[in-house]
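Below is one structure, written out as structure tokens; comments come after it.
Complex shown without one protein chain; remaining protein chains in place.
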């Protein structure tokens, strides 16, 4: 049979033979409940924007968001308790979504982190009241030009952008799907679903709006650019395997499926397609995790975005993206690990070292944390490279530990303020320990956790991934890892020095007394940091049980 | 009875502890307490002596194991004492002279506000010195060894407000430490060789080891002895040590501590006897120091420094004698004892002079003092006669024997040594006569308005009188029937040398050189008036005044060199060792600053980086497959 | 289950630290007393340990073992051998003195806001350090030890960086900069060491599959654990580097003079007398026990480094113009002795090294604390600013001298015993090294006596005039330390009895026997 006729049969069969009914898809709604709840809540959130009076929107949205996320988390817990994480793990929604340990663990992590992040979104006590109404971190009216009359009018009217809550919920729903996606199409769609709201959220800062918009533009353009790469990679993989299903691609990669049709031999199983496609796919994901050299958006976006959004992004996005990366590498591409492991070694090394080195000379606390997140991405990559069971569970653990520290740290950043809003320049932080020992001490705890000092979650996580990497034969990577940890320690310590050992400046910032919302966010961060540092066994168990992908 | 040995040490130690910790409350009685405890110690010593005499010669040594000090697997250091004839001799000398000097100090230090502390230190010294001579192993000896060093340090620097005193004290301790290093290495070699450093084990097994180890031990012990006994090349501290109060000079830097080196070599005779070469070195050291000290003594105008030179020289005699082996040990110790008497007496006399002369030490500002201080004059005079070896007095008996033994060494060596010892005797006679003449004879050269020479109080003169008796009689008593030699023989063994010169000739020549020395001094200082300002003098005189340039050498080589070394090391530490670290940090900082510039804020350049990254990623993946 | 004595000894100061930190701002005197009481309580517990420890018994005693982090193969395992129990006693002994000596070091200045509570923080941090140090001496699980080894850096860091000499604090920006430089240097040095050790710890787990000392020893004994030579060496280097930074060994020492110079005297004592001991202790316990072959392989290099430390530290001490830095360099010299004793691989050397750790702690404490009292009176650390102190403050000068004499290892005082044991132990295997190291005793005399001469003797300087002598509080600190120095110098047997069996275990770990005396060997 010639190629032409084979292709022709695509549409000729439809005419000649009897048309099969399109079978109704079989969707396991219960197992997709976490995602569905969040999506539903987001839709309801949009409706709230439309129908609920402006005054009550804030409360309604906050309430809805928190309830929805909590319910989704409860659903995750219920699924896990039912054994979907382990024995009953399977692929749901016609092969589109996996319900397995890693997926549930990461979804749970994302949901918890999101709840905490929503608390910081909802914080309205940091800034003094403007014209009798409380203000949060978001622009009064995003559409109005910064500094314009319309903006002032919006502020005067006490507008707030309560749309951030449904936007966040949409983003969360995408993030929930992302690590669970079991085909490349779902992966792509989920990526866009969580990215697009984030682009918007970045643009919504109340203060320093020009920077906020700039951050959004950069994030958006670069994000779209990387999505295009990712999509082209998907196309090539599809060309390689003839399917976008993870399992199907994996079979072809492993060589368990032979070419069914000699006519397709030209493309199917063509390794060049696999390699190039795989690399482009990797690039798209590495962009999201912020690995060098795809990291350059990170500092600018972290700095420009409203700080609660930065915290949310830094925590949840990273979790979701690493989840997807893990699944891709462990489910789809283990057959070509000899190809991607050396490359990932390189990426991990430049990410760890590069992030740490550039961070040394940063002068803005948010940029500093951005570079820190890059370095951490490198550490996590070391665990990813392990390619063993410990690799999965250690990365899961690290992500859980890291996300809470990050949100807590950014929440602390929101507290330190001067006339221009948040005082993010490091020089402003001098002597904070003397003015406000508690905030400084808490922030120091977060920094120490970032630095991986024992008895904090950062150490446990770092130990876990390095151990996995060493067991996976990546000993040199571990050595590079500890060296860059040492470099990284330098700038964390620099901040501590500044806070505790420098004399406070007379015109220094004030530390706002937050509402219980932010306090909760910070408190949860500290608690998780210390508990995971001192008694991590339960959570390690959890991550260990969750550490098996379904295929 | 042997339980008393510990008490012997404990008494002065208790004194030291009480006096040093007691505070100002004890100021009024401190000196009496200190003296009392020294006397108690002496009393105990006498009792033990009597007990020892009651036993037969071979049965006299007693041992007392007190407690296990440092018990570590294979390394058993004990606190144990060995009281034999040699130790006994020292015990009596130390406690006897020590007690006398305590009494003397009561008067001498009367106006010093820190007299209590002074007595505390003196007691501390007694305890340490007793420990040194009573220890039954080298490690415990080492404790006493450094203990006396400490006491010496504290006492030399007793007048700490004088920078010169503080410097002298430090110098003494440091130079001694060099010697201590020798002792410590010697002990280490002993441990690795015999598995022990107890006297008994070492001396019993010393014959079973080779030349190398014995030589090392011997040389290291000699180094230690040189440090403590101010022998060349570690002699430089003794002259400066005269900064201490005069009783200190008398007790520590004349009678007892400085002779510890002689004790050490004598005690270790069993080792030295095994290695002839080391003995030769010992003899050379002794001979050189003998002349060195004597020459220095001739040039000094400071009465105490002149005496210090003399001490050095006399100890040179003793060291020389110990180097002769069994023919010399007993005589070395005998000279040590007699020297203890007369040199202590001389120093006390000098102190008495200074006491009466407003602490003036320059002999050129003395003169004709015999009328003002008759007791001092007489006692000092007797000491003088003893040291120059005036026939019949102590020094004569002991020094004469050493000269004899030197000749008995035999061969060319014997002749050389004999000549050196005789020469030394002549110089001794010269410089001591010079001291005598400048101080007590001639015109008075002091300022009569400021200075009113007077005799010292009884507390000071009585010890001087007692010591003068010792100076006169001790030598003779010891020599009756060779009693001293026989007394020591079980410990040190003794052999009569085979002298090429008969004893009579030696004695005669000794007397001759003595007369020459005295005559020369008389010609120079007795017949004509002594200039108040020292003449420039010959090259040798000038060198001798500067301790034969020893300090200049030390200063240039050790002090300057050391300063340069430490300064450059400080520099190295700062720039190199620290610099590497700071440089690494700065390097990372610079790298960071440069990499940071890549983040130029332009979205397009970020896109370029991503695009490039993607290209590299793809290329690398393809390359991995190709490879 | 019996009373968890070891946990209690560490937990008491830990709880005390939290309690002290929680004392209200204005009740700072109460905080001080609380800290002191807690430290005394800890001392009592340490004394109970000493009593309950049977020198002839098992290697590790009073053991406790609980599951902790199963995934990492980590257990909360405690146990003490003679070395551990001695060092715990040292730590518990010194902390009360440190607290009393630093009684006023952290009183707030008027310029501080009311929310800044330095006093509570200072004493809480000291107790926190004590808790971690004690627990690290007790840990028989490598991971547990590592965690404490690293974690104790943090309170130390705040102690160094946060509290300087009172005299410097009045608006002296330069001093503050110096201080934070010192703190950062301290932390980074130790962190780098610690992180390399982390890599080795992980590697150890990959190789051995457990962190328990007991299990590793058992696996070694029955042959189920067979490390490749190169692996063992690399792991050894990872561990040793960390300990060599902590100890500190030349050329990794430069953080110590900065840290000790800038910190207050009690904190400086805490660094050198207590915290640094963890490094040398760990060499004995972990390097030798876990990697015996590699330890032997590295011995020549380490001994050379140790000797360089001894001589170099002493020479630099001579060249210092700052009292505290001088003591720091002296400590570097002494740490050289300790390391030398450990790696000489003889009973004498290792017993000596262990005694040295204890004795050096006490003697340095005595010297440094008196130096601190001196510095607090004049407000300067420069030697040249003093002179003739002996005349106006004889007690201060006297105790200073005793501290100095202990530092130069005068026989009769405790350090002599240990130093001599180390020298003998080294000499019996490596004569040349032993002899060179002996030079150190001359240099020690030099730097101590020069220091004493320049500060205490000579004419009384104008600024020193009227300087008060030691107060009762200060005397209470110094006098017992001196008494202990004398006692252990004269009668160290109680200590050696405890230490000896532990040393025997270590010696058998490395399969080394003492060289026989020549005479005996010949027979």
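Worth a mention:
Chains: A, B and C, in written order; residue numbering restarts at 1 for each.
Please note the rule applied: contacts are C-beta pairs under 8 Å (C-beta built on N, C-alpha and C of every residue); 3 or more make two chains touch, one makes a residue touch a chain.
The definition used in the following text is that contacts and distances are computed from a predicted model.
For the chain of the complex excluded from view, the name given in UniProt is "NADH-quinone oxidoreductase subunit K" [choices: "Probable sugar-binding periplasmic protein", "Heme exporter protein C", "NADH-quinone oxidoreductase subunit K" or "Sarcosine oxidase subunit alpha"].
Looking at the complex as a whole, the chain kept out of the display touches A, B. Considering the whole complex, the residue from A:30, A:44, A:94 or A:221 that touches the absent chain is A:221.
Only one of A:209, A:327 or A:417 touches the absent chain when the whole complex is considered: A:209. Of the candidate positions A:34, A:299, A:355 or A:408, contact with the hidden chain is made by A:299.
The chain that is not drawn here is touched, among residues A:138, A:188, A:443 or A:549, by A:188. One chain of the complex is left out; on subunit A, the residues touching it are 6-7, 9-10, 142-143, 145-146, 185, 188-189, 192, 196, 199-200, 203, 209-211, 213-218, 220-221, 224-225, 227-229, 231-232, 234-236, 238-239, 242-244, 261, 264, 266-268, 299-300, 303-304, 367. If you put the missing chain back, the residues of subunit B touching it would be 596-597, 599-604, 607-608, 611.
Quick note on the criterion: only the chains that are shown with their structure count from here on.
Chain centres here are Cα means. That of subunit A falls 80 Å from that of subunit B. Between subunit B and subunit C, the centres computed from C-alpha atoms are 37 Å apart. Separating the centre of subunit A from that of subunit C, both taken as means of CA atoms, is a distance of 45 Å. Shared interface positions of subunit C, i.e. residues touching 2 or more other chains, are given as 188. Shown for subunit A are the residues in touch with two or more other chains, namely 490.
Against subunit C, the residues of subunit B that register as touching in their complex are 20, 67-75, 79, 139, 142-143, 145-147, 150, 153, 157, 160-163, 165-167, 169-170, 173-174, 177-178, 180-181, 184-185, 187-189, 191-196, 205, 208-209, 213, 562, 565-567, 569-570, 573, 577-578, 580-581, 585. Residue ranges of subunit B in contact with subunit A, taken from their complex: 585, 588-589, 591-593, 595-596, 598-599, 601, 603, 605-607, 609-610, 612-614, 616-618, 620-622, 624-625. Those residues of subunit C that touch subunit A in the shared complex are 67-72, 112-113, 115-117, 146-148, 150-151, 153-154, 157-158, 161-162, 173, 176, 179-180, 183-184, 187-188, 191-192, 195-196, 198-199, 202-203, 205-206.
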